[in-house]
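Below is the structure I would like to discuss, written out as structure tokens.
Only a single protein chain was left out; the remaining protein chains are all shown in position.
Per-chain numbering from 1; labels A and B assigned in written order.
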Amino acid sequence: MRNQAPALIFGIVFGALLVYLFLPGAPSGPARDAQELSKAEQENLAPEAARGGTLRVVRERGELLCGVSQGLPGFSNPDDEGDWRGIDVDVCRAMAAAIFGDASKVRYRALSAKERFTALQAGEIDVLSRNTTWTLTRDTVLGLDFAGVTYYDGQSFMVRRDLKVSSVLELDQATICANTGTTTELNAADYFRTHGLEFEMVVFEKTDEVIAAYDAGRCEAYTTDASGLYAERLKLKNPDEHIILPEVISKEPLGPAVRQGDDRWADIVRWTLYAMIEAEELGVNSANAEQMKKSDNPSIRRLLGVENSYGQNLGLRGDWAFQIITQVGNYGEIFERNVGKNTPLGIPRGLNALWTNGGLMYAMPVR
Amino acid sequence: MGSMIKSWLSGAIGLSDDNALARGFQDPRIRGWIMQAAVLLLAALGIFELVQNTVLNLQKANIASGFGFLENPAGFAINFSLIDYSAQSDFLRAFFVGVLNTLLVAVLGILLATLIGFSVGIARLSPNWLVARLAGFFIETLRNIPLLLQLFFWYFVVLQLLPSQAESLTPGGGIFLNNRGLFVPRILWEAGTFAPFCVALFASLVLGFFARKRFAFEGWKVLGIAVLPPLLLLLVLGWPLSLDMPVLEGFGFQGGISLIPEFIALLLALSIYTGAFVAENVRSGVQAVPKGQVEAAKALGLPSGLIMRKIILPQAMRVIVPPLTSQYLNLTKNSSLAVAIAYPDLVLVFANTALSQVGQAVEIIAMTMAVYLLISLGTSLFMNWYNARLALKERGTA
Partner (left out) sequence: METYVKTRRHPALPAPSRQTGLIGWMRRNLFSSAGNTITTLVCAAIIALTVPPFFNWAVLDAVWYASDGSLCRAEGAGACWAFVEAKFGQFIYGRYPAEEIWRPNLILLLFFLNLAAVLTPRMPYKGWLAATLLFIFPMFAWGVLHGGKFGLSVVETSDWGGLLLTLVIALSGILASLPLGILLALGRRSKLPVIRTLSVLFIEFWRGVPLVTVLFMASVMLPLFLPEGVTFDLLLRAIIGVALFASAYMAEVVRGGLQAVPSGQYEAAKALGLSYWQMMGLIVLPQALRVVIPGIVNTFIGLFKDTTLVLIIGLFDFLGIIRANFTDANWASPNTAATGYVFAAFVFWMFCFAMSRYSLYMEKQLSQGERR
């Protein structure tokens, strides 16, 4: 008779591990809390998220899954401690504040330009807040739903100062470096063609590669959204040797996107954004929000949920906007904190000023 | 279920079972068919499931399907193309630009890798200690470092060391090397002279081949037959050639032929990496030739170069060709690493840029894979044919 013991031990260990690791409802370790959801449970929740009812899924999960970039200073970039910072990140934090009353209940997922849409479609993230341009194709055939604009951007060019070029029109026969899989590649081709300029395009998958090639002198100019140029310039060996040309050759309205077919969820993203803009317009900020609750201005009282609980119409808590403003801030604060004049990026408000100041930021009325 | 498997396993040992089903199972042929049917069913179910999921997912995400997008204008520019292409060309054309760029780098890479591989492989066995050691160092180092790493090294490190266009390295003769690539003169033909030249060249090449086969002409004579007539034709036509020299104008070199740094880096990395593997194949092939062969040739007084060409290599080729085939295939497939350094090959142009513009992952990845499969199949067929031809020469052993 052959010894059966090893087979028995193997079978028992194998079976026990299998059950322990993969069966739902397996005992969970003490270190696990709401923030740390096992993969298996996420997968169970995902189908519903993909069908609609994202809000319920997010509530049950206890945190928001937010798709961000792999590192773009000012928009979404991990700081020295590894915490995410930036405008796009603050949008997610504001949503978490509105949903949970706690802006920290967000988990970030860094996505490349190519992965971002698939990740959203497949339900791996709840909202894509990753400097994504709102275009017709993306709004329709890619199955996305844009909820608004967080930053009005436009494509520009960066060149070396010693090239002594002051306009894109002087870049005839130049070599241009760009990211592939973005609208920038197409815009640059269109712009040069319409102006009868010849050019050569070198495209890379990753921004770091574009920067390395540009820094090595592979191309005269680097083109991407102006905000990106300001941010990436910080990564060059000598940022002062490079200038950003004045032409803005495209419209790049950047904003958060959600899956098509969950209108309620899209509403939440949209109104989170409007609440921040409206707050700036009404002069409500993170410092004075508490006092402003006593304001006589009916618009402020409506926004802060003092009277008429509009939050419940959204399926949120009554003080949703108050939480956004106190924990994250109004739009102006977010802008200045992340990309404004006192940051290394030093971007002027420009198009992103309120409509009352000659910009494009305009919130629909909260009522 | 358990007892079924048991009866099936014990079936052949001859444990009898009165059950008719079990008896059917004992017949290996019937069992074979049942199993095949089961596997086929499983495979079909799996594929059906995949297709259904995909269709559903595409519908849900509202992603278009079909190949209609191929006729839409691509919109993006490509900086290295063998055929006419502009941003207004359609996606199909972009696809062919990618295929041709892949083929170009693969074919040149295969030629260079063969050259490097045979030289280094033979050098590895050189009686000269220093040469053998250097070749050994070359092989052992480059074989064991990932290709992608070597590619990055050639592209990002070497590119950084190259001078700008104004300070190009140049050996003269209109050849320039700088951080924008390699620029060489282009040969310009007077109108209507290129075609006759090609015909003459082809004809004399055929003639040279015949001379070698039929009359056992060798070396210089063959070369003479193959090269002289076209040269004569050129003289008769009054040397209708001129050179188009690259000249630095504005932001770049105009005229001539420009080879972008991405192409050069990819070609170098591919051919050196694969060359190291080929060298190893060549070494083992040469070592597989019986010693007696070399000794006999030496006894006949043949010079060592001739021994290598006439005695060793022809026999070693039979051992070398099969692994050489797979190295060629590897090189072709590895050319897809171009995507990491912006050489516009099929993967970068189509599976990357076009994919992110169109979003139709299924169609685009399938087309890309089909191209590689076809190339692999073609190379295998050719090398099998070549191998069979080599094997035919073997006489009297069977």
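The criterion applied here is as follows: a contact is a pair of C-beta atoms (placed from the backbone, for glycine too) under 8 Å apart; a residue touches a chain by one contact, two chains touch by 3 or more.
What you are looking at is a predicted structure, and each value in this text was computed from that prediction instead of being measured.
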| item | value |
| --- | --- |
| Touching residues on subunit A - with respect to the absent chain | 6-7, 9-10, 13-14, 17-18, 20-21, 26, 28-32, 36-39, 42-43, 46-51, 70, 82, 109-112, 114-115, 118, 121-124, 205, 208, 211-212, 234-235, 237 |
| Touching residues on subunit B - with respect to the absent chain | 8-14, 32, 35-37, 39-40, 43, 50, 53-54, 56-58, 60, 126-131, 134, 140-141, 143-150, 152-153, 156-157, 160, 329, 333-337, 339-340, 347, 351-352, 355, 361-362, 365, 368-369, 372-373, 376-377 |
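Heads up, the rule we're going with is that only the chains that are shown with their structure count from here on.
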| item | value |
| --- | --- |
| Separation of subunit A from subunit B, taking each centre as the mean of its C-alpha atoms, in whole Å | 42 |
| List of subunit A residues in touch with subunit B within their complex | 50, 113-114, 117-118, 121, 137, 140-143, 171-175, 180-182, 185-186, 188-190, 193, 199-205, 209, 212-213, 216-218, 220, 259-261 |
| Contact set on subunit B toward subunit A in their complex | 57, 60-64, 75-79, 86-88, 156, 159-160, 164, 179-180, 249-252, 254, 260-262, 339-342, 344, 348, 352-353, 355-357, 359, 361 |
